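Here it is: the structure, laid out below.
Missing here is one protein chain; the remaining ones are kept as they sit in the complex.
The chains carry the letters A, B and C, assigned in the order they are written, with residues numbered from 1 in each.
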Amino acid sequence: MIKVGIVGATGYTGSELLRILATHPNVAVTAVTSRSEEGVAVAKMFPNLRGYLDIGFTLPTVENLSACDVVFFATPHGVAQAMMSDFTDKNIKIIDLSADFRLKDIELWESWYKQEHACPELVAKAVYGLPEVNRTQIQDADLIACPGCYPTAVQLGFLPLLEHDLVDTGRLIADAKSGVSGAGRSASVGGLLPECSDSFKAYGVSGHRHGPEIQQGLNAASKQTVGLTFVPHLVPMIRGIEATLYAELKGAAKDMALEDIQAIYEARYQAEPFVDVMPLGSLPDTRSVRGSNICRLALHRQPGSDMLIVVSVIDNLVKGASGQAVQNMNIMFGLDERAGIQHVPLMP
Amino acid sequence: MIKVGIVGATGYTGSELLRILATHPNVAVTAVTSRSEEGVAVAKMFPNLRGYLDIGFTLPTVENLSACDVVFFATPHGVAQAMMSDFTDKNIKIIDLSADFRLKDIELWESWYKQEHACPELVAKAVYGLPEVNRTQIQDADLIACPGCYPTAVQLGFLPLLEHDLVDTGRLIADAKSGVSGAGRSASVGGLLPECSDSFKAYGVSGHRHGPEIQQGLNAASKQTVGLTFVPHLVPMIRGIEATLYAELKGAAKDMALEDIQAIYEARYQAEPFVDVMPLGSLPDTRSVRGSNICRLALHRQPGSDMLIVVSVIDNLVKGASGQAVQNMNIMFGLDERAGIQHVPLMP
Amino acid sequence: MIKVGIVGATGYTGSELLRILATHPNVAVTAVTSRSEEGVAVAKMFPNLRGYLDIGFTLPTVENLSACDVVFFATPHGVAQAMMSDFTDKNIKIIDLSADFRLKDIELWESWYKQEHACPELVAKAVYGLPEVNRTQIQDADLIACPGCYPTAVQLGFLPLLEHDLVDTGRLIADAKSGVSGAGRSASVGGLLPECSDSFKAYGVSGHRHGPEIQQGLNAASKQTVGLTFVPHLVPMIRGIEATLYAELKGAAKDMALEDIQAIYEARYQAEPFVDVMPLGSLPDTRSVRGSNICRLALHRQPGSDMLIVVSVIDNLVKGASGQAVQNMNIMFGLDERAGIQHVPLMP
Partner (left out) sequence: MIKVGIVGATGYTGSELLRILATHPNVAVTAVTSRSEEGVAVAKMFPNLRGYLDIGFTLPTVENLSACDVVFFATPHGVAQAMMSDFTDKNIKIIDLSADFRLKDIELWESWYKQEHACPELVAKAVYGLPEVNRTQIQDADLIACPGCYPTAVQLGFLPLLEHDLVDTGRLIADAKSGVSGAGRSASVGGLLPECSDSFKAYGVSGHRHGPEIQQGLNAASKQTVGLTFVPHLVPMIRGIEATLYAELKGAAKDMALEDIQAIYEARYQAEPFVDVMPLGSLPDTRSVRGSNICRLALHRQPGSDMLIVVSVIDNLVKGASGQAVQNMNIMFGLDERAGIQHVPLMP
């Protein structure tokens, strides 16, 4: 059994890791840490785990984590990088669900996250944990920077278009929508049910931290600097991200049948266990992936228009965070990539 | 008092008309019709009206409506046009909330609504009831084609840009989101709470009936044929539309400060009682207009990008339907344009 | 115009007072205070008020409030009582929406609210502002203790039974359910949408502060000490309270037809502008009173059973708080009791 530790398990990505790992066939959760909840039973805070996980929170010290084979950081940005030096030479693999190691450009990271990076030397070493792009590097990685939720949905939707150079990369648009769990489990007025239920809004319209992360991935796929407009929105629901992506077909691609582009998508993702290219005409809803690690994609084109529209849905807490983290772990440890993350989506 | 009749008052736009008109200071609701509910008290079907409206449903016959000064059609498309001939020479003003008279191009209407138009000769005579564009014509109109909900939100958001020729009109994008009441009050599986609560999806991605209506309005504003991609989405909420609009600044407009574009919007809508151009930096949510006839707009531009982003929110049942219908009535009858539609939005 | 001040207007009852008073025909809101938001425009915090209320927050000092005719306290318990001495001899009427003056038994108050009462001498002077019970005293009151939300729904439902001595008062049960706005507008984890949406729970099952307040009112109505079990629940909705009340008919009342009990209810509330005894067979939902000051009641009895079941619904922020507070103000100032609180419920 792989011995797993989780730092920061009181948030949504942490508790989702616990939900997944509690029944993972190859894993024993041996350390769950929280500064504020030391000594409390995990199942007291998260009653859904009663009977599944008999462990208490401990302090996030290296001692408490040193017996682990892999440690997940489900912490706000800044925490993982501050603790990294403690793990040097410990032969413990690190999977960081925060933004600390996602951006290769350290200046860019520092400008968006308003702080100095604590271990810039590790950034180059970190592997961006999007298996559909970096599976080989993930196998040998010691430090995984797990992608953000929006970046996962948007990149998986755009990738085949960029890899095949089918669209005008100067004006890509990603209009993305997320459930409220994406904002985390910290007390706030804005996240109260009376503030965000039965309502809808855009936020971060003038710029959002996931923008540069998405752009980094799209630049790599297209081997050039793309122009991206990314606008996130808040949906009155718990889980789920939907991204509606707009890209203008260019050159010969304007004359391609939608079926041909569909074929390119199907070929690109045929071997991927967690990307589902739906049949033409499909309208995926977020509930069709609720609680699962699946990303579903659908392609559309309106009559007389060269605008290709891609719809991408994921569960932000699973494929957008904790499920993808476990997928990375499975790859790193040579397990079946699907182990422990084959939940059938909960619908309705 | 203006004597008002409503045809098809059992749906959401009909009941919303009743909610508004029940306390309108210049109106007496004298006829409310429904084929299926003849004889039933309106307040029995809609208990929110208990004590406000003491009237029963009657059959939608001309006799039952002939004493009215104005008749609202809150019916599915096809109904108003089929009854129009009954109202000829009756000196009754008609405000149609359905799509029957919105599109000036009859062939286009017939292709989208899959039926022959029953009175094409009235289409040219009908005035498109968007007061912010057609106030003068509305004053003298006998037949109003009340705009659709998406078209109201999208047109009000784009108009100043097009009227001032600031953007590339070849690739306008309107990513719009609506509450479920937009789908109407007919029994359906898709509208059941367990099917659409706690979930989000795009629909009509390959083409939606409101597309040509929006395009007609944008063409008129820009005096040319625009290229528009319109994609609607379903939000797990009751009321509200949010439209996120994307348009690329062109020529000299690329160098305009956002403040200057903001000033253009403020000037355009300064005299409009129901359009609120919010201060720069604002992120309007749909609840900020819940139950009210207000459209709120906010402008954004991301650093280093020429893409102008306009956020537009309305209550789909009020400014997107029944409130706007009453606004039209107020104009037609020389009343204070705001009479009866000054509800403070209900928040939270 | 009555000059109104509001202390603590950043919470839900405060903002709801603002929504109501902004269009009240006899009121000018002249002071809105908040310790944390001094200098901020009220309409910036509550954008629904843009165009309706042009005033900023000031500090809650007596100076800022001394020109008011009436001051509403929309504050947590403890605040109003601590400021009361500042208002002595100021000839300003006080309407307190908090729990500070609701319980006549000061020891009981102190045991439930875990603090010493700051001005016990005012408790006897305060009038409990349930107009359906205390209208005459309210007319002459200087200090109103506005009833809690649960207590309003439960008392209005039980009153006729107790006043007519129809039921076993030893085992009354009030199973009550509230929307999340009842918990207030303070940052919390428990109130986050992902924590309480799409879920339901009982809380305060072993005892809740509104229990003794309800009991005090029921005791008075029945002229004896009743036995009450009150259990509140949290509903994943914004507004609304539903209380299902159980009382066992006794003696001759066992043989009364439900129609006769219905007649008693109708007579009891016939002159009440805001209590609607619905026809037998009705199933009131909370949305039928959304945004309005109405309480709707319905009576039921199951075949073969002596248990009378009363269903009572209110909007917790209106009849359960701010609307009732304005109703009290109207009575105190000799206005039409319905002035400013005649909103048609917003449905759907």
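A few comments on the model shown:
Keep this in mind: a residue touches a chain if its C-beta (ideal position, glycine included) is under 8 Å from a C-beta of that chain, and two chains touch if they have at least 3 such contacts.
This structure is a prediction, so every number in the text was calculated from the model and none was measured.
The missing chain, though absent from the display, is touched by one residue of C:Ile106, C:Ile309 or C:Ala339; that residue is C:Ile309. Among the residues B:Thr61, B:Ser111 or B:Ser186, only B:Ser186 touches the chain that is left out of the figure. Touching the chain that is not shown, out of B:Met83, B:Met237 or B:Ile261: B:Met237 (per the contact rule at the top).
Of the candidate positions A:Ile238, A:Leu297 or A:Met332, contact with the unshown chain belongs to A:Ile238.
Checked against the full complex, the candidates C:Val123, C:Ile138, C:Val235 or C:Ala253 give a single residue touching the omitted chain, namely C:Val235. With the whole complex as reference, residues 12, 15, 19, 22-23, 46-52, 181, 185, 197-198, 238-239, 276, 278, 282, 284, 287-292, 294, 296, 342-348 of subunit A touch the missing chain.
One chain of the complex is left out; on subunit C, the residues touching it are 171, 173, 175, 177, 179, 194-203, 205-207, 211, 227, 229, 231, 233, 235-240, 242, 244, 246, 248, 281, 283-287, 290, 298, 300-303, 305, 307, 309, 311, 313, 348. With the whole complex as reference, residues 12, 179-181, 185-189, 191-198, 236-239 of subunit B touch the missing chain.
As a convention for this text, only the chains that are shown with their structure count from here on.
Between the Cα centres of subunit B and subunit C there is a gap of 37 Å. With centres defined as mean CA coordinates, subunit B is found 38 Å away from subunit A.
Between the CA-based centres of subunit A and subunit C the separation comes to 45 Å, rounded to the whole angstrom.
Among the residues of subunit B, those touching two or more other chains are numbered 197-198, 238-239, 284, 287, 290, 348.
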